[in-house]
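Let me give you the structure first, and then I'll get to my questions.
All protein chains but one are shown in place.
A, B, C, D and E are the chain letters, set down in written order, and residue numbers restart from 1 in every chain.
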Amino acid sequence: MKDTITSIINPADEKGSYLDASALDQLNRYFQSGSMRVKAAKTISSSASSIISKTVASSLLYGDITLPGGNMYPTRRYAACLRDLTYFLRYATYAMLAADVSILDERVLNGLKETYITLGVPIDRVIEALNTMKDVLTDSVGTEAGQELGVYLDHIIAGLS
Amino acid sequence: MKDTITSIINPADEKGSYLDASALDQLNRYFQSGSMRVKAAKTISSSASSIISKTVASSLLYGDITLPGGNMYPTRRYAACLRDLTYFLRYATYAMLAADVSILDERVLNGLKETYITLGVPIDRVIEALNTMKDVLTDSVGTEAGQELGVYLDHIIAGLS
Amino acid sequence: MKDTITSIINPADEKGSYLDASALDQLNRYFQSGSMRVKAAKTISSSASSIISKTVASSLLYGDITLPGGNMYPTRRYAACLRDLTYFLRYATYAMLAADVSILDERVLNGLKETYITLGVPIDRVIEALNTMKDVLTDSVGTEAGQELGVYLDHIIAGLS
Amino acid sequence: MSLIAQVIAQSDAAERFLSSAEIAKLEDFFSKGQIRIRAAQKLADNEQKIVQEGSKRFWAKCPNTPSNKGNPQKTALCQRDQGWYVRLVSYCVLAGNEKPLDDIGLNGMREMYLSLGVPLPNLRVAMGCLKDVAADVLSSEEMAVAAPYFDRLVRAF
Amino acid sequence: MSLIAQVIAQSDAAERFLSSAEIAKLEDFFSKGQIRIRAAQKLADNEQKIVQEGSKRFWAKCPNTPSNKGNPQKTALCQRDQGWYVRLVSYCVLAGNEKPLDDIGLNGMREMYLSLGVPLPNLRVAMGCLKDVAADVLSSEEMAVAAPYFDRLVRAF
Partner (left out) sequence: MSLIAQVIAQSDAAERFLSSAEIAKLEDFFSKGQIRIRAAQKLADNEQKIVQEGSKRFWAKCPNTPSNKGNPQKTALCQRDQGWYVRLVSYCVLAGNEKPLDDIGLNGMREMYLSLGVPLPNLRVAMGCLKDVAADVLSSEEMAVAAPYFDRLVRAF
C-alpha cells in the first residue's frame, strides 16, 4: 500500500534530493491532523460490531433480502454480509489513518464489483448500507472524523458504482 | 458434485418450502433402485483390476499402439492408460450411485479431450476401450446394472466425441 | 532440459532401434570435447564473482545508470543486476557443458525480455554487459572454451534482442 | 450434499473404489428409504402445530426473551425461524446427513444472532422444545431418523 | 536425462556453480567415453545372440512361464521384451545413468505386467540370464560400465 509519507519520500529519492518546502509543508499538515485520525480509529476499534449491527438493522433487515431467494438468506450469506461490511469499515479506517485511498483499491475494490455481480450480490443495497454506515459513524466519532471517514467510504461506493 | 437428493432439496429451500408430491415421488423411485446400485458398486470394487485387464486385452493389445511410436509405448504410457480406464470405471460407478452425471463433467471430462489431443492420445481408441468396458461390465454385474452403468460410460464417450 | 546425449537417444527409442553410425559418431565427438568443457566449468566455478565484478566495472559503472533515476540505483537494483549477470554466467556454463541451448530457453529467456521491458531494465545495457562478459571469460578460460561459451552468451543476447 | 454424495466424496478423496464400510453405509441408508419419506412428510404436515406448541413450552421455560416482550414483529420472526429449522430437519431426514442443516441454518448462524442481539442460550431452549413436540408427532421409528438432527440443532446453540 | 543433465539439474537446484564433487563426476564420465561407445555397439550387434541364449537359460531355470507354454505369440512377445531391455541397457551405457531404463522400461512396468498376468519373479530370472550372457559378450572393461544397469533391471522385478 502507499501512504502520504511514502508518497512524498519516493519521488524525492528518485531525484536523489531532500524534501522541498511544499512537501515538508504537506507533511506538517498531515502530522497536525494525526491525533484526530487516531482518536477516531480508537473509537472504531472498540465499537465495530455495534456499528455494523446498527448499519444492518437500519438499512437491510425486515424485507425480502433476508427471506428465501434473497441474497442475505441463508445464514452463510447473512454472515458474509456482516463480514463484508466489517471489511469495509476496517479498510476505510486504515485509509483514513494513511490519508491515502490506495489500500482500498488494492485490497478491497480490486475485482469486487465483478465478484458481486457474479454472485448476484445486489450492489445498490451494498451502497445503501455504506451510506447508512457513514451516518452511524458520524454519530460515534463526531462530524470532523466522520467526514474524513466519509471520504473513504465514498471511494468504495464510487468503486462499486 | 451434485446428486439426485441435493438437486431436489436445494430448489425447495430457495422457495423456503418443503418437498412437493412430485419431488417426494422422484426420491421414492430413486430410493427403491438403491440396492441394485449398491450391489453393482460392490461387485466392481472387488473386481476392478480384472475388469480393466479384460477391457485392455480385448480392445487395445497386440497391435501397433503398444509398439515404439504407439501411444501405449513405453511402460509409463501403458500404465497411464490403465490408470485412465480405472478412473473412468471409478467415476462411472460414483455417477451411477448418485444417479447424476455432474461428477463426470466436473472431475473427468473437464479439459480431458484437450489434454488427449495435446498428448496425441488416440481418442477413437479410448472410445473403443470404453465400449468394450460396457460389455465386460454387463458380464460381471448383470444386464440391469450394466445398462445403468452404460448411461455414464456413454456420457464420457459423448464428452470425448 | 534437453542435452546432447538425450536428444540422440530419445528419437532412437521412438523407433525402437539402437543408435546408428552417425549418431554414435556425433556422441564420440562430444565425448572428446568433454575435458575441455569441464576444465572451463571448473575455472568459472572458482572465479565467478571476480568475473562479474570485472564485467560490471568495465561495462556499467561510473555513468548515469547507477545514479538516482538510473536502473542500477538503488542498492537493491544494483544487487539485482549482479544477480542477473551471475545467472547468465551460471546457465551459460550449464549449456556449454550439455552442448545444448535448451536450458537457456527454459530457465533464463522464458519471459525475460517482457520482464525487463516492464521493469524498465535497459536491454541495450544488458547486452553490452553480456558482450563484455565474453571478453572477460576468454581472458580466464582461454580462446577455445571462450568461443564455446560465447555461443551460449550470444544465444541469450539473441533472445533479448 | 447428501449422504450419497458424502460417501462418494470420501471414497474419491481416498482415490479408490468404495470400501466395504462405505458400501455398508449406503446399504443402510437405502434400507430406511420409506421411513425417511414418511417422517419428512409428517414434519411438513405438522409444522404449524410443532411451532405453536413449541413456542408455548419455550416461553414457559424462558419468559424473558425478545419474542415474548409484546413486540409482535419479534414474535413473528422468532416463530418463522422455528418453522425454518423444522423444515431444515426434514431436509436432513431425506438427505441422510446433517449437511442441509449445517449449510443452510448453522453456517454463520452465531455471527447472525450475535449481531441481532438474540440470545443463543434462549435459542437452545427453543430448539429443545421443538424436538419434544416432534417426538409426539412422529412414530418412534420415524423419530429415530429425525432425532439426530434435532439434537445437532440443540448442540449448535 | 543423461548424467550430464543430472549433474546440471542438481547444481541448478542448489542455485550455485558446479561443486568439485560435481566436476569430478563429469571428469570421470568423459574419461570413459570410448569404452561406453564400444560397449553400446557390442550390445547392439549381439542382441539376437543375447536374447536367444538368454531365453534358453531362462526356460531351463524356470520352465513354467507364459512364454514356455507353446503359445508362439507369448514366446515372441517375451523375446521381444528381452530385446527391448537389452536396448535400454545400451542407452544407459551411453547416458552414464539409469534414467533411460527407468523412464522407458521401469516407470509403470509393474502395473503393466501385473495387468498382463506376466509373473514378475519369472521376469527377474529372465533378466538375470540376459546379464550372464552379456558378460560373455562384453570385455570386462566394457561389462564394468554395463553391469550396473543389468543389476538395476534384476532388482526392479
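One rule holds for everything that comes next: a contact is a pair of C-beta atoms (placed from the backbone, for glycine too) under 8 Å apart; a residue touches a chain by one contact, two chains touch by 3 or more.
Given the structure is predicted, the values throughout are model-derived calculations rather than measurements.
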For this session: Write down which of C:S22, C:T75, C:T118 or C:S161 is the residue touching the left-out chain.
Result: C:T75
Problem set entry | Positions on chain A contacted by the hidden chain, ascending | 1-6, 8-9, 12-13, 16-19, 24, 27-28, 31-32, 34-35, 38, 41-42, 44-45, 48, 90, 93-94, 97-98, 103, 107
Seminar exercise, completed: Residue list for chain C contacting the dropped chain reads 49, 52-53, 56, 62, 74-80, 82-83
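Heads up, the rule we're going with is that only the chains that are shown with their structure count from here on.
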Exercise. Between chain A and chain E, what is the gap in Å from one C-alpha centre to the other?
Worked result: 68
Exercise. So, what's the distance in Å between the C-alpha centres of chain C and chain B?
Worked result: 50
Exercise. How many angstrom lie between the CA centroids of chain B and chain D, rounded to a whole number?
Worked result: 35
Problem set entry | Overlap residues in chain C, where contacts from two or more other chains coincide | 13, 16
Seminar exercise, completed: For chain D, residue numbers touching 2 or more other chains are 104
Seminar exercise, completed: Chain pairs satisfying touch are A-B, A-C, A-D, B-C, B-D, B-E, C-E
